[in-house]
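Pasting in a structure now, in structure tokens, and then I'll have a few things to ask.
Showing just some of the chains, left in place.
Each chain gets a letter, A, B, C and D, in the order it is written, and its residues are counted from 1.
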């Protein structure tokens, strides 16, 4: 499973709309509205880089009210939880 | 459940040590080494603000090789998953 | 009581209008026009994170002349004053 | 009454010490540990600019573990509360 954090700025009044739209996109596991410099943090959990590429450069760019994104690829995960099975996505 | 993202910069050679130490801290559910401007992203999932305060201003500051942190509090979550029960932490 | 600082940039000529509108919003205890990089600092004092989330991601985003906000959640407070009773908001 | 917000970065492990020290300084009404780019936000409420100058350029600079400060002077306040009497400081 490949995990990525996508930091997102949206148009002022569209934070909730974008969050709801994103949460329905395949590959997006959670979307949070957050304090600080960004409006949303989306966590993508996908099978491989190709799916991540489609997600970031095709699906997300089509969501209009997004004004800026910054994607951080997760290299390794360290956790008490067994995240793969928790978020088992038919690998 | 209160979720927070803690973006972390560490000393150059201590990325893995800090990640492993953090993953064992109560309240930290996952730690990822990431691409981009930061070295690690830790996800805190705690009962209330008080526990978050203790985590950020006491526990994490004591981890020596951390050079900078930026905490983003999650206001709302949008997800297909039932995160509360997945990460049920005896609320 | 949960306290947050919301740093706000507004449209050039709307500083006073936004300040007055904000001061009437439930959960906003004080609004200051300030020197420096931001135009206003609003202090939110609310019951719980849910009320803070509603304030930041619903109420404040609807105030049109706001161009940028940055929310800083207060973890702990240190003061000679008994702020809870001073700002008692029926906890 | 003159109000100022002092955004403060401290040495990693000294956040709580600095907050406690600051809260005892004359003219400082509240100190908060916060999320985001800064570690603390101190609110100064003083009689006049001279007291503010003494506070910022003499008292606060002597607190060793502070590494950076940015002071924002409040021009006007908009609030449901009667802050002057709440924070009456023998004007």
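Quick note on the criterion: a contact is a pair of C-beta atoms (placed from the backbone, for glycine too) under 8 Å apart; a residue touches a chain by one contact, two chains touch by 3 or more.
Given the structure is predicted, the values throughout are model-derived calculations rather than measurements.
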item	value
Number of identical chains in the entire complex, 4 depicted	10
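Just so it is clear, only the chains that are shown with their structure count from here on.
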item	value
Subunit A and subunit B: spacing of chain centres that average the CA atoms, whole Å	17
Shared-contact residues (touching 2 or more other chains) in subunit D	16, 33, 35-37
Overall pattern in which the protein chains touch one another (line/ring/star/complete/other)	complete
For the subunit C and subunit A complex, residues of the former touching the latter	4, 53, 56-58, 61-62, 66-67, 70-73
Touch list for subunit D against partner subunit A, complex	35-37
Of all residues in subunit C, those that touch subunit B in their complex	2, 49, 52-53, 56-57, 71, 73, 75-76
